[in-house]
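A single structure is presented below for examination.
Entry: chain A
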Amino acid sequence: MAYVLSANRLTDGRVVYLSEGEQWSTQFVEAKRINADDLDHAQAVGHSAESNNLIVDSYAVEVGEDSPQEPSRLRERIRGFGPTVGDHQIRIVAGPEG
Partner candidate 1 sequence: MYIYDSLDKSLINQRVSEFRQQVERRLSGDLTEEQFKPLRLMNGLYLQLHAYMLRVAIPYGTLSSDQMRTLAHVAEKYDRGYGHFTTRQNIQYNWIDLERTPDLLYDLSGADLHAIQTSGNCIRNVTADPFAGATADEVDDPRIWSEIIRQWSTLHPEFSFLPRKFKIAVTGAAADRAAIKFHDIGLRIVRGVDGDLGFQVFVGGGQGRTPIVAPLIRPFLPAADLLRYLDAVLRVYNLHGRRDNIYKARIKILVDSLGADDFARQAEAEFSSLDPKAFEVDDDEVKRIRQMFALPLVAVDSVNAKHDSDEQVDEPHFSRWLSTNTFPHKVPGHTIASISLKPVGGIPGDATAVQMNAIADLADRFSCGEVRVTYTQNLVLPHVRDIDLQKLWEELKKNDLAAANIGLATDIIACPGMDYCSLANARSIPIAQRLSERFADLNRQHDIGPLDIRISGCINACGHHHAGHIGILGVDKKGEERYQLTLGGEGNGESAIGKILGPGFDENGILDAVENVVGTYLAMRAKDETFSQTVLRLGHAPFKERLYARH
Partner candidate 2 sequence: MPVIDTAGLEIEDVWRFIDTADVAIAEDYCVMTLDVFEECSGRFDSEQVQRRGVRFHVGETIDDAAPYVRGLGLIELEFPHFKDGRMYSMAAMLRRKLGFTGDLRACGDVLPDQALFLVRSGFSSIVVPEQFSPAQFQSSLSAYSVAYQSGQSGDLPMVLGLHRSEPSGVTS
């Protein structure tokens, strides 16, 4: 079982992942892979970052065995890679049927 540690950045709420050197990255690809044995330590790093008002709500996200790694749950994939809908540009107007 492997994990990454995720949280939201306090200042702007953006999803971040614990990466190398105990940094927090908004890019899932930079998330550090954490073995079950190392999880406690990682979570401690998370709590410390919370106490230092860097992040909020850190938690462990299960990742699969594939490479590059991906979260196991769809919800976490959406969190990591963005909504599955919308580009939020103006739609091309379809015609009278609108």
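Quick note on selection: all candidates are chains of the complex that A comes from, given by their letters.
Here is the rule we use: a residue touches a chain if its C-beta (ideal position, glycine included) is under 8 Å from a C-beta of that chain, and two chains touch if they have at least 3 such contacts; residues count from 1.
Here the structure is a predicted model, which means the values were calculated and not measured.
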Of the listed candidates 1 or 2, the one touching chain A in this complex: 1
Residues of chain A touching candidate 1 in the complex: 8, 10-15, 50, 52-53, 56-57, 72-75, 78-79, 82-86, 88-91, 93-94, 96-98
